[in-house]
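Sharing a structure with you now.
Yeah, one chain of the complex is gone here, protein chain that is, but the others are all in their spots.
Now for chain A:
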Amino acid sequence: MKETPLSNCERRFLLRAIEEKKRLDGRQTYDYRNIRISFGTDYGCCIVELGKTRVLGQVSCELVSPKLNRATEGILFFNLELSQMAAPAFEPGRQSDLLVKLNRLMERCLRNSKCIDTESLCVVAGEKVWQIRVDLHLLNHDGNIIDAASIAAIVALCHFRRPDVSVQGDEVTLYTPEERDPVPLSIHHMPICVSFAFFQQGTYLLVDPNEREERVMDGLLVIAMNKHREICTIQSSGGIMLLKDQVLRCSKIAGVKVAEITELILKALENDQKVRKEGGKFGFAESIANQRITAFKMEKAPIDTSDVEEKAEEIIAEAEPPSEVVSTPVLWTPGTAQIGEGVENSWGDLEDSEKEDDEGGGDQAIILDGIKMDTGVEVSDIGSQDAPIILSDSEEEEMIILEPDKNPKKIRTQTTSAKQEKAPSKKPVKRRKKKRAAN
């Protein structure tokens, strides 16, 4: 997306107002916009609002191997991200000049001034050191990114806590935040950037330019100082021509501004620490303003719904069994049908044996009768072992039907089998089958 254009009338109007020592938002020449610092739920997370410019700072740490030429120092890494939500002109991969400039300025301001004791981040020299990573995300761009970013970085570093480490011999023990309290970083001083915008070849000077003033300015001078009035970084950009007296005057103004901002930062950190100790609420959600149209926050009232759930479960359980009961008869029918089919098969075998008797002669008939007697004996034995089997009963009945027509000897065997079986339940079954055989 392209940047929102600035019309010539607006540009001229801005410059005319600056010539008359006035600013469009009503500030004085050396005034900052309102600075507001919010802290996240975790340590090391903060949002800094400089007017409408918002920067999110997040610090994380990791145990890594140190660099070869500095075996006793921890590693600091800074990353500033110009996200697309900040301004329409910010696209991924573009704004490279601005990104390089801001990243390098941040790196020089915080790393080269040695504001953090990197030797205290060493756990085992040459083997394990802490790597502290500072990620800065620009959420909204309304001018003066570098001041908001430097405040966000230093506030996040002051707020961060790293896990406690103990070393015994070659053993390194890392404790969780519950086991031991996390340890804050040792910060020697707090460098803060102050930006000065120059107009009309350096004739006019403004502190903390907003987005429109940045579009109109000729050049920018950034001075980073700490509250002890030590200059940490100076960077001029934009092709302006400064004089030595101007630089010295800017450094004096920067000293005053940095003292004020440092007090604000210390107060915000102290308030957050107090809230956490007293067990109060903290996090970004608490910083949302109440009673606003665009933000809504309400306390949840606890209602006992466990009983309701139990009653609902009981109702569901009672409703389910009837459908299960209905399905029971269907399951029995297939088993019953299988038994019936088995009976029919045995009937088919008897018919075949009768046909053979009719076809064969007298001698052959005698041989067949002998075979039948053997099978009959086997069947009777099986029957004695498993009396309730219906199949065996049906076979014995078949023998009874055939024998009285042919041989008297077989009648004797029939009588013996009849004596063995005297159960009354089986008699009606025999009668039915005899009738069928007669037919």
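Note that a contact is a pair of C-beta atoms (placed from the backbone, for glycine too) under 8 Å apart; a residue touches a chain by one contact, two chains touch by 3 or more; residues count from 1.
Just so it is clear, contacts and distances are computed from a predicted model.
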Practice item. Would you kindly match the missing chain to its UniProt protein name, picking from "NADH-ubiquinone oxidoreductase chain 4", "Exosome complex component RRP41", "Origin recognition complex subunit 4" or "Probable electron transfer flavoprotein subunit alpha"? Key: "Exosome complex component RRP41"
Exercise for review: Tell me which residue among A:60, A:83 or A:236 touches the hidden chain in the full complex.
Suggested key: A:236
Point to revise | Residue touching the undisplayed chain, where the options are A:145, A:158 or A:225 | key: A:225
Practice item. Decide which residue listed in A:83, A:103 or A:140 touches the omitted chain of the complex. Key: A:103
Study note, to complete from the structure: Where chain A meets the left-out chain, the residues are 96-97, 100-101, 103-104, 107-108, 112-114, 221, 225-226, 228-244, 247-248, 251-252, 255
